[in-house]
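Complex shown without one protein chain; remaining protein chains in place.
Here is subunit A:
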Amino acid sequence: MIETIGLRKEFGARVAVDGLNLTVPGGRVTGLLGLNGAGKTTTIKILATLLRQTSGTVTVGGLDPVKDPHAVRKRINLIAGGERMVYARMTGRENLWYFGQLYDVPSKVLKTRIEQLLELVGLTSAADIRVERYSRGMTQRLSIARGLINDPDYLLLDEPTLGLDAPIARDLRKVVAGLAECGKGVLLTSHYLAEVEQLCAHVYVIGDGRHLAQGAPAELMAQTGCHRTVRVTVTDLTPRIRAAALAFDDAVRFAPGGVVELNRPGEVAGALTTTIIEAGGTLGGLEIVEPSLEDAILALNDRSPAVAA
């Protein structure tokens, strides 16, 4: 398990991470979400031993990255979508071979693993082409293969699907889900919130380096009041219907075009439409919009005094 307690990182006068408590158990994909500058990448780089925290404690599989970075590095790997992390003048296969040496992967294992990873990321046919001739997406796929070369216990993914084509991103999500099923701990940051909703069983939301909320994506949406929205279009929105709708729930809103809108937990569409019909209304349409994680994060950031300031 990766665990941080009171994690804090300062860059001069700027506080990038402020008292963050985080747990990344094995067998689960854990999300770390926040707006730009929230401290996600800094947190991941501390966990990856690239940076050292100003205060607070970090343990990776019971090991302290400050006291024993060498042992921690054997058990983790990092894939950062915003950085290349592979050598441009080497081929894909040569890159994987070199990183395999850096991770002391036994020769026989390495040979097989390189082929498997190349196939996994769809680069088998381009394995002997230099990376400088790869497209951005191909380079990113190779970087993903590099991140798996040591078969890490914990995988730190910082925007791993940035710049990837949809089919490759989908395949990567399958790989990440599979890794978690195999018992590996995965920490994921991504701007593609649908990806986070799909993969993460537990999500931490941070803003301005501080913890804002945590829970399963559905729990977060509920915590922030992000519920499904019911929109009923009424062809003849009379004062009587308005009064009936408000009597049903005073959170009802009215929009141009005869739209009656209600954002509430639970199933309210049936009861609301019944109320409108009983008040003499004629339905022109019914739309139910599911809440998104994006709504929840925006709501959390809006509520955070530090972020708002």
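To be clear about the criterion, a contact is a pair of C-beta atoms (placed from the backbone, for glycine too) under 8 Å apart; a residue touches a chain by one contact, two chains touch by 3 or more; residues count from 1.
Following the convention adopted for this analysis, contacts and distances are computed from a predicted model.
Asker: Match the chain absent from this complex view to the correct UniProt protein name in "M55 family metallopeptidase", "TonB-dependent receptor plug domain-containing protein", "Lipid-transfer protein" or "Transport permease protein".
Answerer: In UniProt, the chain excluded from the picture bears the name "Transport permease protein".
Asker: Which candidate, A:Thr4, A:Asn77, A:Gln140 or A:Thr275, sits in contact with the chain we can't see?
Answerer: A:Asn77
Asker: Which of A:Gly27, A:Pro69 or A:Gly284 sits in contact with the chain that's absent?
Answerer: Answer from the full complex: A:Pro69 touches the omitted chain.
Asker: Looking at A:Leu32, A:Val58 or A:Val86, which residue reaches the missing chain?
Answerer: Only one of A:Leu32, A:Val58 or A:Val86 touches the chain omitted from view, namely A:Val86.
Asker: Looking at the whole complex, which of A:Val24, A:Ala48, A:Met221 or A:Val252 touches the chain that is not displayed?
Answerer: Answer from the full complex: A:Ala48 touches the omitted chain.
Asker: In the complete complex, which positions of subunit A touch the hidden chain?
Answerer: Touching the missing chain: residues 11, 16, 42, 45, 48-52, 69-71, 73-74, 76-78, 80, 83-90, 94, 97-99, 101-104, 130, 143, 146, 150.
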